[in-house]
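Notes to accompany the following structure.
Partial view: only certain chains, each at its native spot in the assembly.
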Amino acid sequence: MKFAVVVFPGSNCDDDSYHAAKHVLGQEAEFIWHKETSLKGADVVILPGGFAHGDYLRTGALARFSPIMGAVAEFAKRGGPVLGICNGFQILLEAGFLPGAMLRNRDLKFHCEHVIVRVEQTETPFTLRAAKGQRLRIPIAHGEGNYYAPADVVQQLESSGRVVFRYCDERGDVTERANPNGAVNGIAGICNEARNVVGLMPHPERACEGALGSADGLILFESAVAAMAQEGVMRTA
Amino acid sequence: MKARVFVTLKPSVFDPQGKTIADALHSLGYTGVADVRQGKFFEIDVEARTADQAFHVASEVADKVLANPVIESYRVEIPES
Amino acid sequence: MNDEVLERHGLTREEYDRIVRALGREPSETEIGIFSVMWSEHCSYKSSRVHLKKLPTRGPRVLQGPGENAGAVDIGDGLAAVFKIESHNHPSFIEPYQGAATGVGGIIRDIFTMGARPIALLNALRFGPLDGPDGVRTRRIMDGVVRGIGGYGNSIGIATVGGEVAFDEPYAGNPLVNVLCLGVAPANALVKGTASGIGNPVYYVGAKTGRDGIHGATMASAEFDDRSAEKRPAVQVGDPFMEKLLLEACLELMQTDALIGVQDMGAAGLTCSTCEMGARGGAGVEIDVMHVPQRETGMTPYEIMLSESQERMLLVVKKGREAEVERIFEKWDLHASRIGEVTADGLLRVKDRGRVVAEIPNRALVDEAPVYNRPVKRPAYLDEVRALDVASLTIGRPAADFRRLLASPTIASKAWVYRQYDTMVRTNTIAAAGLTAGVVRIKGTERALAISTDGNGRYCYLDPRRGAMLALAEAARNVACAGAVPIGATNCLNFGNPERPEIMWQFVEAVEGLAEACRALDIPITGGNVSLYNETDGRAIYPTPVIGVVGLIEHASRTLTRAFAADGSSIILLGEGTGELGGSEYLKLVHNRVRGECPSIDLARERALQALLARAAADGLLLSAHDCSDGGVAVALAECCFDTGGLGAVVDLTPELSASHENLVSAATLFGESASRVVVSSRVGDEPRVLELAATRGVPARVIGRTGGTRLRVGVAGAVAIDCAVAEAEQIWSGALEMFFRRTAA
């Protein structure tokens, strides 16, 4: 299984995703520079956290013009699993892979802390190994993670089961207090219609080893591996 | 030629920055300030022979890059120089 | 040369005469400018240099001592820890966000120019009180500083893993913002800031040069007064994105062997980087300002040489390798401009379109800068403040004082601060922020580095010599509490105007105290920074040496944090107090006095304690460790209960009598700040071994209680003094800082 980690000039969690895929999971992993135009046969694509092109204008705003994004779009259209983490999620929104936009956190502050998210959907390549309603303790680190979409879009996301993660408290309840940034309906992550493109604000790659405080994020990577294995079975069958 | 682009959050989108500033102003005693909304503003130097042409380039840039249509709207001005 | 010109450049008449002698002629205007910044306090260390020589800088692990962009120590596995601390006090007062942000940017450049990948940041902050007459302004400054530190560090992707924040009146008009960066480099490939090899090209890369920050170094070498506003354009706007590109491009370039030397353009910009690189390499450097990328039009050579625009680097590369170098920078969308070359004549030669506008021996600028042994005088205030009449204190209920201490901003949780910092990026952070010294693992090895900054201005005000010792001891003790062996230190010396003999006395005392402590604890100083003239309208800050200590943990999995780990563990107090209240947070907060003798310290005993901690941690005998500092053992015990989910403890302390009054005994026992004390916990059954280890090392140790329940109960000689639900105490402690900011604005 080969993970491709796209590197924009301001990516700074690229190493972390690579480390999780390669050293924790033991899968193949490769960095792909944003000026390239091919994903070099990757099975899973990760758009990592960071501040892709400085993000002074809006987070993720300029990344969609990077040459690699054409290949990512192709890959996604063919059903390839794409995971956008934090800045990667913001890029997926700005590039139109996913609906909605990011606003500044409602208290205007950057938040770095562990939060709890509830897995809402298991029919994505990144949650297939999780149980519906499972709670994951994963860190966030962002100043602009206040997910917003017009009411009709939110409605549609909800009714089509495309809200994949939601901020919740220890008991699994979605409350205002458990919502770190003001995201509508406590949304922490969503997927596209075809369900192969997932974006989330929390950083699963930072929660893959007990030594770092939590290994709950590993399940996203394991799910991707399982998903590809399944598909491999389907392909060869 | 100079062009100015104003980008503001759409009225339907909550503006936490504007709200925070309004609150701060109230606590400083500016009770007459009812509402504040914060936007971005860009001064662009474009090579153009006519104001129309400058307006055209600036609008395209605003549309494609400077504003996110999901949450923002924009306005372009070519100030008389 | 008229006096006005000299005054504008912060040069004295004698210094001017020296310039004439060094050149053998009158200097040009550009040359005056160059001399003025290089001979400024900030760049030349002219007041501090004779004293800094007293610091021990050598040791078996030291790979690089002071003198380069940063210091380095060997950490095994073929790796070096590269670290340095830097102040950005003045800029942060004028423009908190950008001042703090560019401070972070500057120290990061110092680290990666050494060939190290930066992996951690810390920040030591001092502000005035958050309430009171200057409260509004102070809150705005603090908010801006914290956002600025986060804004830069979070963007560039370096975890901020620790620091400290303290509040005291003398910082109201002059806050302190000290930032430390730690990186890791291959031990045999440290890069130096050297220019050598005649004919080798000199490259400029990074942001374009503008008129910003001209005379920033000179500004950092003068006091504040109401005229400072005029000097304001010296503040710059940071560009972390540019710095990220520079960081990655430079590290990539360092993988090749095309690079001879590199230095960032910090204070005194192009001037400092050219002449220092030349002086280190014993070479000359010739540049033409025509080739320097410029942001503004019509800049003079003077302005170009003195600009302090951020995010710029100067590199010397091997002749014939230019294409390779340029290609790496192009990859990162950076343009490397060739602005000159290395020469044999030892001169800094600056041309403007071929015409020579400055020609100065590099040595004259760097090595032959003036050095002053300024007069010292023991300040008159000392005798008065050292006297503490305990009989005059009205003693209240310890339980109430305990709650007040927990809510004191200096003691309260700093989560409001570090929640705004990315503390985990690069997935190396083992001990979460706020739990202990910052601990980062070194991927690919078993090891981890622990790092802490400490410094208590109040102690140093009462006794700068002992205060500096205590600062080093506390920083080292903090890393020892994480299970690390301290292996190197850096220091940031924040003081007032050195031209006042009383301030100079404080400075000399502190440096000598630090030197003595470093020798006694066997911790070499590998670098640092001096920030003088920290005064506003003639009122100086407390003398504030901030010490950063790096420690090595052999087995990252054995890292300790402060939080009690399990119900029913034994609580052991290592070290013993003598009820010292002088200079304590208790005395200040409850009795509004900054008086007395600051705590005494026995350095040999301190060293034994730290060795004991490292050993006991490595042997797996400890479950947690936390040092007693502000607020004494009572606050330390409370902090051990926090972040545990409400685990309580029952403890009984032996009364500490010292010289104090009888009615003071329980306060002194609970809140006294005697040094060299650590609260540890261990599994029941392991405590005899801990006590035995302690005994063999001559460290007093005593089991004082046990964890359990949901309340913290602390008795003194059997009489309950504090009995408080952990949840309640934790709420006070964790919410106190935030309360001040709840209603303030962006």
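Should a chain be cited, it is by its letter among A, B and C, assigned in written order, with residues numbered from 1 in that chain.
Following the convention adopted for this analysis, contacts are C-beta pairs under 8 Å (C-beta built on N, C-alpha and C of every residue); 3 or more make two chains touch, one makes a residue touch a chain.
Keep in mind that what you see is a predicted model, and the values were worked out from it rather than measured.
J.: For a test of your reading: one copy of every chain kind is shown, so what is the whole-complex stoichiometry in these labels?
T.: Summing over the structure file, the composition is A x1, B x2, C x1.
Just so we're on the same page, only the chains that are shown with their structure count from here on.
J.: Please report how many Å separate the Cα centroid of subunit A from that of subunit C, as a whole number.
T.: Measuring from centre to centre gives 36 Å for this pair.
J.: Could you state the distance in Å from the CA-based centre of subunit A to that of subunit B?
T.: Here the centre of subunit B sits 30 Å away from the centre of subunit A.
J.: From the C-alpha centre of subunit B to that of subunit C, how far is it in Å?
T.: 41
J.: Could you check subunit C for residues that touch two or more other chains and list them?
T.: Within subunit C, the residues that touch at least two other chains are 746.
J.: Where in subunit A do residues touch at least two different other chains?
T.: As it turns out, subunit A has residues touching two or more other chains at 108.
J.: What part of subunit B is in contact with subunit A in the complex they form?
T.: 12-14, 16-17, 20, 65-66, 68, 70-71
J.: Residue numbers of subunit A touching subunit C in their complex, please.
T.: Subunit A reaches subunit C through residues 9-10, 12-13, 15-16, 19-20, 23, 49-51, 53-56, 108-113, 139, 141, 143, 203, 205-206, 208-209, 211-213.
J.: For the complex, which residues does subunit C have touching subunit A?
T.: Counting only subunit C, the residues touching subunit A are 147, 150-151, 154-157, 239-241, 244-245, 248, 332-333, 418-427, 429-430, 432, 441, 443, 556-557, 746.
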